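The structure is given below, and queries will be raised subsequently.
Left out: one protein chain. Kept in place: all the others.
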């Protein structure tokens, strides 16, 4: 990802062409469409779901897809479509905030380290990053939730912490190349401080990099949240979550496959959508790389 | 070089010290008393106190930290509260499952990823390329525990080709043991293979467009010859880096998969130790894993520096 050089930004006046290119990129369109479906489902769920997801209706338990329940019902007779819609909300919120945490801490750290390249500070920041990377993430997530209790918030923290070094490294390496640029040198000569240069000249030019990486971390966040709630460490009942739906359906998979199939597909399609979108965005921002990865 | 190595060593030591404090504190504030858990609901207060003393839970925070770190420095990782056996011994036994599983998964993923990546790169833009890339997109996006569940239903419950989980033990036969690691290894390998195939392809495409490959082509080598003789070797560097990263991830990252297949591996041991409040096991094993990763990073850096002198002076 670091070979995505931000100085290859399209020249001014490009937005129109950018949109045009965006619409022509198959993976971008497909990815964005998939992502949009789930974001919309999550948003709609705030206002309306076909059924109440906390309402239990034992008489209607484990029914396959029907006109009443398009995706069937679960072992408590709850509507799976409604649960997937509300679950989307949890997954997206957790992954989104975790990316936010990663950016909020990682980007300033990366900018700071790049501005003081080679100093002790740079060393401490980068070593700190390596250290976080060295921790087995799932084990730490398990510890965090064992300490503070399982909840969506703690899942966010656990995933967010491991996003920080990702963004710090990316920002630093992106920023380092930019510091060599003439216009940055010019700004330095003009007497601008490192902080100001970082904010005014470096940050805007690493944004594309961050958006692409953000999309990828977002998709990894969705997977991580699913994994955590699968082992019971994510959002707690009665709030539905995709991972827990999978865990609960597991013993019934052989006679009620729909219960495991739909939440699994929801995860798969959301992650797929975000990944395709990330790839598409990368191609878009850096046409030289088109079709590379 | 010596100075470089020394600074790296120093930072390694500082990292480990920081990690040990973080781990110790995290485990320290873990709610739930191991003694209560072991003795159950009818235990009397004096019995509990006696057990706590026996487990060494009564000293001050500082003295317990020091004795833990001191023990580890001398190779003593403590004794498990629940099993009353040395942690080092338990880790040793579990490694005999986790390590072969990681190697198996990595081998599978390499065997899939290399041909797929090379094929896709050599047919860039063709239907084959699009197909391979599509499959890898799916492979990255599929939650591996879900994939594992589906495999158990198909291959263990319906077809009964494999057992649904468990591990017979190496003494019961090599092939039997390998067989029981097959489904877990596939589940672990799928996302890794997908990532690796993508890296392989893009790295190959990068090298194929480099000058020396172009020169080779200009000298009359066919595209295929250029790919096999020149590009591949150079494209391997990033691929090997990824493989290294994946290996350390696989060692501890199999927790969920080890649970699905009830394999008594390292990941499952930590998971169980957390819920059994076997604190010493949690501390020591997490510390070991962190140490392993940091040490590998250190060696990698030193070897890079040996190869590329520029790296010795600032990064």
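Letters A and B name the chains as they come in the text, with residue numbers starting at 1 for each one.
Heads up, the rule we're going with is that contacts are C-beta pairs under 8 Å (C-beta built on N, C-alpha and C of every residue); 3 or more make two chains touch, one makes a residue touch a chain.
The rule is simple: contacts and distances are computed from a predicted model.
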**Q.** Among "Septum site-determining protein MinD", "Carrier domain-containing protein", "Acetyl-coenzyme A carboxylase carboxyl transferase subunit alpha" or "Peptide/nickel transport system substrate-binding protein", UniProt-listed name of the chain not shown
**A.** "Peptide/nickel transport system substrate-binding protein"
Q | Hidden-chain contact residue, picked from the options B:72, B:196 or B:276 | A | B:276
Q. Of B:67, B:82 or B:234, which sits in contact with the chain we cannot see?
A. B:82
Q.
Among A:22, A:56 or A:157, exactly one should touch the missing chain; which is it?
A. A:56
Q: Since one chain isn't shown, list which residues of subunit B touch it in the complete complex.
A: 31-34, 36-44, 46-47, 50-51, 82-85, 90, 93-94, 149, 152, 156-157, 160, 162-167, 169, 259-262, 264, 268-269, 272, 275-277
Q.
Which parts of subunit A face the unshown chain closely enough to count as touching?
A. 54-56, 58, 61, 75-77, 146, 149-150, 232, 236-238, 250-255
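Throughout what follows, only the chains that are shown with their structure count from here on.
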Q) So how far apart, in whole Å, are subunit A and subunit B when each is placed at the average of its C-alpha atoms? A) 22
Q. Across the complex, what residues on subunit A touch subunit B?
A. 117-118, 123, 126-127, 130-131, 133-136, 138-140, 142-144, 146-147, 219, 223, 226-227, 230-231, 243, 246, 250, 253-254, 260, 264, 267-269, 271-272, 275-276, 291-293
Q | Contact footprint of subunit A on subunit B as seen in their complex | A | 11, 14-15, 18-19, 26-27, 29-31, 124-125, 137-138, 140-143, 145-146, 149-150, 153, 157, 198-199, 201-202, 205-206, 252-253, 255-256, 259, 267, 270-271, 274-275, 282, 286, 289-290, 293-294, 297, 314-315
